[in-house]
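Note that one protein chain is taken out, while the other chains of the complex remain in position.
Right, chain A next:
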């Protein structure tokens, strides 16, 4: 409920805001400016300003009164409208006004020398995306086409263009790039990422190392995800690992998100999570070990949960759905893998890792055949390298997987073709003949041959 405020008080608040704004610009105080434009935040300053604007309807007049303020009218009049609309929950109106304000802000920003206002520009970029998302939800709910986020994307491209120059402002380009990634991922138009990636990675004005760490982590996270979609696993590994290594250890939500994609990638190149985590979290050795045990499929989790570590709990929550997958890989248990895929089918499909995990089937088959080989070796080392197809079919039946000879023969053929087994298949005798040396090559960081 809006409190009642007098005209005088309203006038005072608005004037105070205007003073703060123009002072921030005059003294090049980026931090303050930033706080003044965060329309969607529920900061006390902005809430009270909104109340004042509702009471004192003619803010226009205030601008005309003083030259100190009038130069910012183009930015602030629509900004005020955006704020009021936002608080009244007219999200489409709010977005459209904010877009106007942003464009005007960008014009001014161009004229300011040095990079003092970057933080404020970041806030504008962030806000425009958030407001656009909310506006689109409103549009969709009344049966119209949601197109504001697309518009926000266009604005962000403009911002990128302004920052892509030789001056000190260019370090802001990566932040804007990341905002664009978020827009494109949300819209499902990820192919549009290609052109900005090219700009960042090939333009001579940009030196990747100059960008702030936070932005580099976000950038690598998104480009890593794109590599996952394209099934370029070594590249995905490189980028997502970079993100994990440089990610602030306190930001457990971010760590969870990175692991969500990194774990399937690591599995695809034959690396189990234990090593992955030990590398990253070597500070808290005991908790790291317990976490990696969890991920390795040790089902008894009770002993770990009493660790009062927000991080552990958070990461655990985010990654348990992979523990069955990891266990299936270790055991060669095809049934378990399929069960895990089915159980979390929706989530895996939505995050896009389903196809990656499905491809792990071949590694599971490999493990199964290897186990048979090891057992045979124990019984009779001389004959171990020849495995009858019958035996494999029986092993699968024992796992409750019903496949006939032709199907299993096909799988064996594929395993050999993809270098997961060295040897050949003798069709007439229905025997897999394994090479005596290294019959089950490890992936060692390379994805399964395709």
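What to note about this one:
Quick note on the criterion: a contact is a pair of C-beta atoms (placed from the backbone, for glycine too) under 8 Å apart; a residue touches a chain by one contact, two chains touch by 3 or more; residues count from 1.
Just so it is clear, contacts and distances are computed from a predicted model.
Here one chain is missing from view; checked against "SAC3 family protein A", "Ribosome production factor 2 homolog", "Mitochondrial inner membrane protease subunit 2" or "TP53-regulated inhibitor of apoptosis 1-like", UniProt names that protein "SAC3 family protein A".
Touch with the chain that is not drawn comes from one residue among A:6, A:19, A:114 or A:154, which is A:154. For the chain left out of this panel, the touching residue among A:213, A:355 or A:374 is A:355. Check A:164, A:411 or A:443 against the missing chain and you find that the one touching it is A:411.
Contact between chain A and the unshown chain involves residues 92-93, 96-97, 142-145, 147, 150-151, 154, 188, 190, 229-231, 346, 349-350, 352, 354-355, 358-359, 361-362, 406-407, 409-417, 424-427, 433.
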